[in-house]
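Here the complex is missing one protein chain, while the rest keep their positions.
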């Protein structure tokens, strides 16, 4: 691929960190929605969770998650550019994700995130988000997020 | 907030990494004390540990920790600037902290660090350090560090 410019690389890394803080906030879903373009898709099918085809799907999913969870911890590292065509940039990263539901159920996953991003008038935004598992998934993931 | 300059951001990230290496060294408490200003405060009350009001409090706490622990592992990531006023910079980060005491007791926590820092003649130093829990704390944390 053409090498991703350093400023794009930095912007995407920071967007992915902002996503982690947003998903761990668990109070207000808006900062999380602000990570995405209006037509963003989120494909979580590889970890047994929904395919979300637009921002209202993403909102519905995370509204449910935020209602159900008492604790979240999404630890991100291993950032690596995957693609750059001059306008669209894709960045991968590894994530250790932990959560505890209000009912006491707990989950921990080791996954890879991929965010395909574009620059908008309000900064870089994700238009396609994919999670793939790296270690075998625990059964509790489906119990916790699978209904949404 | 005013955006934190890149060089400050980099300095604070590296200071927080140096803190992890220092707290994991477990031999000599001095490199850890060097992270802090002389009037630094460390508020660990949110995880059930002491409020330290100056550097001698910090030294006393970590003297105890270093004596008690055989192993430490403080893994840091998710760096994010929280505040910058032109002189004082605050940076957050996530940490997975693990420890094993000489008596065999073990602990693992998932927390957020916040370090409020100022530039001194010997480089950037932390003047206010806070730890907040992200996942529920294990009972072994109090057993291991709670006496100090």
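Read from first to last, the chains carry the letters A and B; within each, the first residue is number 1.
Keep in mind that, in the parts below, contacts are C-beta pairs under 8 Å (C-beta built on N, C-alpha and C of every residue); 3 or more make two chains touch, one makes a residue touch a chain.
Quick caveat: nothing in here was measured; it's all calculated off a predicted structure.
Chemist: Decide which residue listed in B:77, B:110 or B:130 touches the omitted chain of the complex.
Modeler: Looking across B:77, B:110 or B:130, the contact with the absent chain belongs to B:77.
Chemist: Among B:9, B:59, B:100 or B:127, which residue is in contact with the omitted chain in the full complex?
Modeler: The one listed residue touching the chain not shown is B:100.
Chemist: For subunit A, enumerate the residues touching the unshown chain of the complex.
Modeler: 75, 77-80, 94, 96, 110, 134-136
Chemist: Can you name the residues of subunit B that touch the chain not displayed here?
Modeler: Interface residues of subunit B facing the absent chain: 14, 17-18, 20-21, 24, 71-77, 96, 98, 100.
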